[in-house]
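With one protein chain held back, the other chains of the complex are shown just where they sit.
Chain naming follows the written order as A, B and C, and within any one chain the residues start at number 1.
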Amino acid sequence: MNEHSQNEHSHPTADVYLRVAAVLVILTVLEVGVFYVPVFHPVLVPVLLVLSGAKFTLVVMFYMHLKADSRVFTFLFGAPLLLAAVVMVALLFLLLGALTLRGAAGAG
Amino acid sequence: MTHAASAAAHHTSLGLDSRKMAFWAFIGSECLLFTSLISTYLVYKGKSVVGPYPHEILNIPFTSVSTFDLLMSSLMMVLALAAVQRGDMRWGKIWLFSTALLGLVFLGGQVIEFTEFVHKGLTLQTNLFGCTFFVLTGTHGAHVSVGVLWLLTLWVRALQGKLTQANAMTVEITGLYWHFVDVVWIVIFTVVYLIQ
Amino acid sequence: MKSWLTTTDHKRIGLLYFFTAFAFFLIGGIEALVIRAQLAQPNGHLVTAETYNQLFTMHGTTMVFLALMPLSASFFNYIVPLQIGARDVAFPRLNAFSYWVFLLGGLFLNASWLVGPLFHAGTLNVAPDGGWFGYANLTERQFSPGPNIDFWLLGLQILGISSLAAGFNFIVTILNLRAPGMRMMRVPAFTWMTLVTQFLVITAFPVITVGLAFLMFDRFFGAHFYVHEAGATPILWQHLFWLFGHPEVYILILPAMGIVSDVLPTFARKPLFGYTVVVYSGVLIGFMGWGVWSHHMFSVGLGPIADSVFSATTMLIAVPTGVKIFNWIATLWGGDIRGTTALHFAVGFIAMFIIGGLSGVTHASPPTDLQQTDTYYVVAHIHYVLFGGTIMGLFAGIYYWWPKMTGRLLSETLGKWHFWLQFVGMNLAFFPMHFIGLLGMPRRVYTYSPELGVSDLNLLSTIGAFLIALSIFVFLVNLLRTRTHGQRAGNDPWGGATLEWSIASPPPVYNFSVIPTVANRLPRWKTEHHEPMRDPPATPPAPIHVPGGSWWPMLAAFGLPILALAPLTHTLWLALVGAAVLLAGIYLWAFEPFEV
Partner (left out) sequence: MPRYRWWSTPAVLFLLGCGGPFPQSTLHPHSDFARATDVLFTDIFWWAAAVFVVVEALLLVALIRFRHREGRPAPKPTHGHTLMEIAWTLAPAAILVFVAVPTVRTIFATAGEGPADALKVDVIGHQWWWEFRYQELGLVTANELHVPLGRAVQLSITSADVIHSFWIPPLGGKRDAIPGHVTRIAFRPDQVGEYAGQCAEFCGASHANMRLRVVVESDSGFGRWATVQLQGPAAPAPGTAADRGKAVFARSACIGCHTIRGVSPGVIGPNLTHVGSRTTIASGLFPNDSAHLARWIGDAPSLKPGSLMTRMQPPLTDADIAALVAYLQSLQ
């Protein structure tokens, strides 16, 4: 095992893991809760996106140790992730635009 | 897997474990894979010309339990890693096995869900919702299956005494994969199940 | 024989890549020659429409996936570890796996030429016939009932796995296996471009994997991902394909640009001008390459706003590309240029690639592209960038590094013949295509009417294609002759600046007797700032452990084509066998004692 890297980025303890788990559970309960409470329906989508984004970040930062680990790993994961996000937005724009604008007018 | 660990003993220019680095690159690559699947799901949302439609069929309480199950498996996974890193192989084995078990439970849930959907008339051939839903969640399920197989392999190795503290990196990499699969589910759960 | 089958040595794998890819290049080239023979005159009838459609599909697919990408890969394999002072790649067995998957995927695709009778069809009947970008919904079972498209999509899935595995391997190799002192900004340009290419590979391939998986579900399991009657749209395929497809064309050109960036300084005896800028522009090209895919879809009618945006992003790529070209010219400027064959090809790259790049800019303008798209004008563009660019660059690399790889120099006389024949041939073959296209001949037509007035131009183009074939023949003669008559190369026939020239040709298994410590970007040259480094001793001071071979990567690789045969032949047990072979290979591999 590579001593060097082990010592440099010591991993969090079980304690931290448990606390993160607790937050994750709370966030999930919130998500499902928000889903069932009619009051939230107008803002359902943004709220859900924020909540799941928070869960995503927590897992990646703590369980996958990106917070403490080498920046190289952050780059290897983050750059494609960013790319993926941009691609998704572009695809939604291009395809939904094309389908609704043209499909509606469409024959065939 | 276990033996390649010695690769890390060599000099590396970034002082990082090569396998771990390769794995992060792999996960980066997987981001694009799941993005393509999720984008397709979103693009085709509401485009099915016949039912059943998502709101008629998706079972939120059931899937919430699955989601919770997968989250807990992630917790087991980090606990397993922490145990192996301390050299506590007794707990290491227990946590590894529980992770795999929770993974199996998730897969079981998916089997039940799929079967129910088929009974309700939703198959891959039914409509666009069926196509995109089954291929997206099926791809995720396939990832979980690979993860379970992998975890069980590690567990058996641990039982044989061949997985030790020296192989903590192997467990860490397994964890990376497992957590990534969990993270993907977090997105799927929100995008497919909650945002309808 | 066994040692080649089980090899995990990056140098041997590099050679395997080279010879396999070159064989596929000849096959793709012969397909092109039949295409050109058919089109030599109007209303040609050398081959039928169905055969012709298979020919251009397989020509494009073969050239892109089985010839150019793996030819680049042969240099990644052979040269990159040497350039960064490593003993091997990061994962030697994964590397062997990539090769075997590539070979088997290539054979799988090409088997389609011969196995027609197994599918109750003629021999030349079931090869893929949907074009290299296989637009849905023509590729749906309804419109392509035969196994043709199945071969194509399963073959590409297999090849994708090979590329992805190699991608992870080389990213780690380059980031993590550099010799002490070789900071990223001391890495040779070719290795840098390899790194950028691999990032494109690992991000672009998953997208087409998904696109192909959808097609698979449609064709084999009755899904409707591209079926408009079900509310879907075939346009989805185009987006997924070109999201992959455009990065793919930079996957094809960046390695060649890297080669040119290494060859020019050596023969001008001058450091690469603006090294940092050349590196960053390569990174930028890779990055921007992700934002332009819809320029292949202008005729789809995405709307004026989307067209304008994609037009602008596409044109912008001309800027970093131009920066590279100007830096290359500045590298030559003030140099002491030795006109070796390698230099000829490198300069040929610049001269010809510009033509393709500029026609690319005329494509980038949607209104003009509406007249050009799907015509021979595009065919001219792609061959100027791919043949005038990538192939020229790869030949520069071959003439430059062949001595390193085999220990013998290629003949310069034959090399010059090869170059000039190819140069004249390619211009004769591809320049008239600009006019053929502008005068109204669409691409992918097996025949055309004499009315169009493009018959003479087509004949000229055909003559050019056969001149190219002659030039390739000269090259083959050169290769063969070199085995016995080639002049011995010694460590460094050219006076190169980078690490690969500091060791024997061909290098010993362990590459470096002592891992060098690098203090400079041009370690072997004397510059105003530093003295050249000393070459490592010819014999290692201490015994060096060399990993043995392994059968398991090959075994695992065999699982994939077996898996692919299952849907093709509707045989479930084949899927189980394939999965079992794959799993067995992976487990044996994972638990095999293997020291690197």
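By our rule, a contact is a pair of C-beta atoms (placed from the backbone, for glycine too) under 8 Å apart; a residue touches a chain by one contact, two chains touch by 3 or more.
On a predicted model such as this, the values are computed, not experimentally measured, just so you know.
Touch with the chain omitted from the figure is made, among C:3, C:123, C:308 or C:413, by C:308.
Interface note: of C:49, C:509 or C:583, the residue touching the hidden chain in the full complex is C:49. Contact with the chain not shown here comes from a single listed residue; of C:222, C:442, C:493 or C:506, that residue is C:442. Residues touching the missing chain, restricted to chain C, are 48-50, 53, 130-131, 135, 137-138, 143-144, 228-229, 233-235, 268-271, 273-277, 299-301, 303-304, 307-308, 311-312, 315-316, 318-319, 322-323, 325-327, 329-330, 332-339, 347, 350-351, 354-355, 358-359, 361-362, 365-375, 435, 438-449, 451-457, 460, 525, 527-528 (touch as defined at the top).
Everything below uses one rule, namely that only the chains that are shown with their structure count from here on.
Looking at which of A-B and A-C shares more C-beta pairs in contact, the answer is the pair A-B. Between the CA-based centres of chain B and chain C the separation comes to 33 Å, rounded to the whole angstrom. Averaged Cα coordinates give chain A a centre that lies 15 Å from the centre of chain B. A separation of 35 Å divides the Cα centre of chain A from that of chain C.
Contact with two or more other chains is made by residues 72, 76, 79-80, 83, 87, 91, 95, 99 of chain A. Residue positions 12, 14, 16, 21, 25, 28-29, 32, 36, 43, 47 of chain B each touch two or more of the other chains. Those residues of chain C lying in contact with chain B across their complex are 90-91, 164, 167-169, 171-172, 175-180, 182, 202-207, 209-211, 213-214, 217, 221-225, 229-232, 236, 240, 243, 515, 587, 590-596. Of all residues in chain A, those touching chain C in their complex are 72, 76, 79-80, 83, 86-87, 91, 93-95, 97-99, 101-103, 108.
Within the complex, the chain B residues that touch chain A are 5, 8-9, 12, 14-17, 20-21, 24-25, 27-29, 31-32, 34-36, 38-39, 42-43, 47, 60-61, 64, 67-68, 71-72, 74-75, 77-79, 81-82, 85, 166, 168-169, 172, 175-176, 179-180, 182-183, 186-187, 189-190, 194-195.
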